[in-house]
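Structure incoming, see below.
One chain of protein is taken out of this complex; the other chains stay put.
Letters A, B and C mark the chains as written, and numbering starts fresh at 1 in each.
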Amino acid sequence: MYSEKVMDHFMNPRNVGEIENAEAVGQVGNAKCGDIMKMYLKIDNDIITDVKFKTFGCGSAIATSSMATEMIKGKTVKEALKLTNKAVAEALDGLPPVKMHCSVLAEQAVKAAIYNYAKERNLVYEELDGFDPDEDHDHHDHGEEE
Amino acid sequence: MYSEKVMDHFMNPRNVGEIENAEAVGQVGNAKCGDIMKMYLKIDNDIITDVKFKTFGCGSAIATSSMATEMIKGKTVKEALKLTNKAVAEALDGLPPVKMHCSVLAEQAVKAAIYNYAKERNLVYEELDGFDPDEDHDHHDHGEEE
Amino acid sequence: MNKRVYFDYSATTPMKKEVLEEMLPFFNIEFGNPSSIHSFGRQGKSVLDTARDKIAKTLNAKSDEIFFTGGGSEADNWAIKGVAFANKAKGNHIITTKIEHHAVLHTCEYLEKEGFEVTYLDVDQYGLVDVDDVKNAIKDNTILITIIYANNEIGTIQPIKEIAQVSKEKGVIFHTDAVQAYGNEIIDVIDLSVDLMSISAHKVYGPKGVGALYIKRGTKIHQLIHGGAQEKRRRAGTENIPGIVGFGKASEMAYENIEDHINKLIRLRDKMINELMEKIPYTRLNGHPTKRLPGNVNLSFEFIEGESLLLSLDMVGIAGSSGSACTSGSLDPSHVLMAIGLSHEVAHGSLRLTIGDFTTEEDVDYVIEKLPPIVDRLRQMSPLYEK
Partner (left out) sequence: MNKRVYFDYSATTPMKKEVLEEMLPFFNIEFGNPSSIHSFGRQGKSVLDTARDKIAKTLNAKSDEIFFTGGGSEADNWAIKGVAFANKAKGNHIITTKIEHHAVLHTCEYLEKEGFEVTYLDVDQYGLVDVDDVKNAIKDNTILITIIYANNEIGTIQPIKEIAQVSKEKGVIFHTDAVQAYGNEIIDVIDLSVDLMSISAHKVYGPKGVGALYIKRGTKIHQLIHGGAQEKRRRAGTENIPGIVGFGKASEMAYENIEDHINKLIRLRDKMINELMEKIPYTRLNGHPTKRLPGNVNLSFEFIEGESLLLSLDMVGIAGSSGSACTSGSLDPSHVLMAIGLSHEVAHGSLRLTIGDFTTEEDVDYVIEKLPPIVDRLRQMSPLYEK
């Protein structure tokens, strides 16, 4: 069901952990829905010098967190804001359709961290126009049982 | 589904045919329902000296006709009237439940022949009390299809 | 009994050995539940999709329009009850024919008791439905037309495309029971423009207890079996993976050389019909002479009754079937034979011999040799027969 890349990032996630005194910290999702993603960004001179995450969620949520952290590390904040869930999914060689929303979570977590960072510093990023950190990511309904 | 005896009487029916100038002739059933049994009895001095039948009907109808003719041959009329469908079925080592009504047909055919015989001769047999040669034998409803 | 020849392919078919081989691993090796996440189950999922694809291809349908069921009867029940209940706000009138399989007929009769109104169309002497009759029967409250594609008893094939067209023009949902047609006709659901179609695996050398309903996208229909989310939430129950895999394989094989299959069967069928009719007097062919299933022979022999005929055939190893009531112990002979105008007597003396992939010319010759004396013997015993 998952690509080898997803499984690799799930089994050996990059950048798990926390960053003390991180410039940007964001959390999205909620435990009720079964997924929480928390991201820590060290930002130095507009450059993301370090990223860490913690995720409570499915395999795909963990893999997309891991991939997203890799993809924004070393980038400028503006570049990081351009990260889309699609790009994350593609970098993982694709996700099953029902799992695409988990990649949305990763995009949102990055945005939420930067949103908090910008707010504290009174910075304005047009990429954050209309972004609401408390909005639920979409969830599909595909229950099966045995 | 059928006993060996039924199959024997079906494949090698005894007494098939007609008797010209038979003293007693009776027919029961109707083609609409898929079965007609016609019996011819030669009666000499109250003894059934010969019997023949013709049957349009299922295997069990043919086998019970055949068995019934054997069972009444050489008997007195009164004895023949005591023939029950159960006795015929038993003599055949049994019939499937849905086919019991075919043996009723054989009993009725014998009775119908004797009924006609008695009527023509103004004889009275208490065994024929309440017998109605035109009454339909009961039919079960067990259709299956493929 | 020495020789045994099977002439009852319309009742059911033996499974092809290639079908069984494909099924075997799924009984106890790759046995997982496809709804499971682990590797035992994941395999199940993809083989289900493969089977679905194969069947979709044979019908020119999309894969997500094929829903597996527990057989042809379930598919018929689902189609009819599902549409009836889902559309009852729109109307309560259903149109069908007098020659449907009982899975359709009894379902319609049940719906009558539940407040629906059903028109049972007549057919002509060949068992054909008149397209104009369908058109004229449509009313404002008509919600469903269900007509059998090819009849299981007499083999007559209906003008499904024309009927579906009429249905479409009036905006009525159209279902066809193609259980007999499938594997014996080239079927294209797009070209035919049907909304729902029932098929069954055991009629095409696949396993018993598996069928499918084609549901055109957007067709308004309720579920018949509620529960788990299998079959895209439309038919609950742990999937019968071996069965579905077998159905997929059987379907693929059925359509691989469908023209050859049809041509072979037609040749044997017509040989059998012609020679038997020539050899046996007072015989009538039931169903349409050309618009009929390639493997269907249905003859009525006057003055004799079907069960005794079947039994006699069975004694020489020939397996056939009959429309006689005495076969089943029920009072009335086949409703299909009645609908094409046979008298009770003649209907009782009908015999269906159906040909399939394993039938040989030799088997056909054997029947042509054995049947005439059997018919004659039974006629000699019949009080209806006057030489």
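FYI, contacts are C-beta pairs under 8 Å (C-beta built on N, C-alpha and C of every residue); 3 or more make two chains touch, one makes a residue touch a chain.
The structure presented is a predicted model; accordingly, all values stated were derived computationally and were not measured.
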Hidden-chain contact residue, picked from the options A:Val16, A:Ile47, A:Ala87 or A:Leu128: A:Val16
Sole residue of C:Gly243, C:Gly323, C:Gly349 or C:Pro383 that reaches the chain not shown, by the stated touch rule: C:Gly243
Subunit C residues touching the omitted chain (full complex): 1, 4, 6, 8, 11-17, 20, 27-29, 31-33, 35-41, 69-74, 76-77, 85, 101-104, 106-107, 109-110, 114, 200, 202, 207-210, 222-229, 236-243, 307, 310-311, 313-314, 317-322, 327-328
Residues of subunit A (touch criterion as defined above) contacting the omitted chain: 2, 7, 10-11, 13, 16, 27, 31-38, 54-59, 61-62, 98-99, 139-146
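By definition in this document, only the chains that are shown with their structure count from here on.
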Centre-to-centre distance between subunit B and subunit A (centres being mean Cα positions), rounded to whole Å: 89
